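I have a structure I would like to understand better, so I am pasting it below and will then ask my questions one at a time.
All protein chains but one are shown in place.
For chain A:
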């Protein structure tokens, strides 16, 4: 069959192109522009080449923030993915429990980030917060303002509280799509509970799990609002993640060049790691 070439179709994508240009491409190019120039204010810019990138890649401050971020994301994934699967497996499949569970699960997702931060900031305070006060009264030396470990624990628990639901809901959607016949066949085949999970439920959840891992990785790697509200990146720099550091640099110190270079490196890393996750998970059991 002969293909008809008709370039008018390009006009159809024009609105999207314009939208994406203004929302993503132009801001991104502005950042690229900043990253190769230097300014001393007064809207005067000088060509700096790759200088800022070199500076960033040799900066201990950058790598420290990067390390913290990677550890944070790793912990988040290690807790939220298994926990989410576990909760989804134990959620009711029919009856009045279903809407109740779904609403309970959706609640944390509906709360704005800064509100979540504020809730936990207050919740963990040792003078007025329920959690902080109780722990203190029970004799635990808990104080997220002074102790880096406590600050980390607080931020991680907060993120688990906020985002595990997303993993749960995605997994649950994957689970309810499994026809009953699979469970019946498994019974007939004498499969154990573990075998049912391993060979029926997990493979059927694979696609949604991929999405869950990608979303949770990207979100946790770009986390800003919640730790900023709770700890402000402290104590010291202990909870200063990449985005917090970036904002400090760009807005606080007005170092546009290095901040732009950092943004680009940051963006490339998120892209690279997402690609790695995607490739690994989609190729996991492709025919050899």
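Side notes on the structure shown:
One rule holds for everything that comes next: a contact is a pair of C-beta atoms (placed from the backbone, for glycine too) under 8 Å apart; a residue touches a chain by one contact, two chains touch by 3 or more; residues count from 1.
In this text, contacts and distances are computed from a predicted model.
Not shown: a single chain whose UniProt protein name, out of "Response regulator", "Electron transfer flavoprotein subunit beta", "TIGR00266 family protein" or "ABC transporter ATP-binding protein", is "ABC transporter ATP-binding protein".
If you put the hidden chain back, the residue from A:7, A:192 or A:283 that touches it is A:192. Of the listed residues A:133, A:161 or A:182, the one in contact with the hidden chain in the full complex is A:182.
On the side of chain A, the interface with the absent chain consists of residues 179, 181-182, 184-185, 187-192, 195, 199-200, 203-204, 285, 287, using the contact rule stated above.
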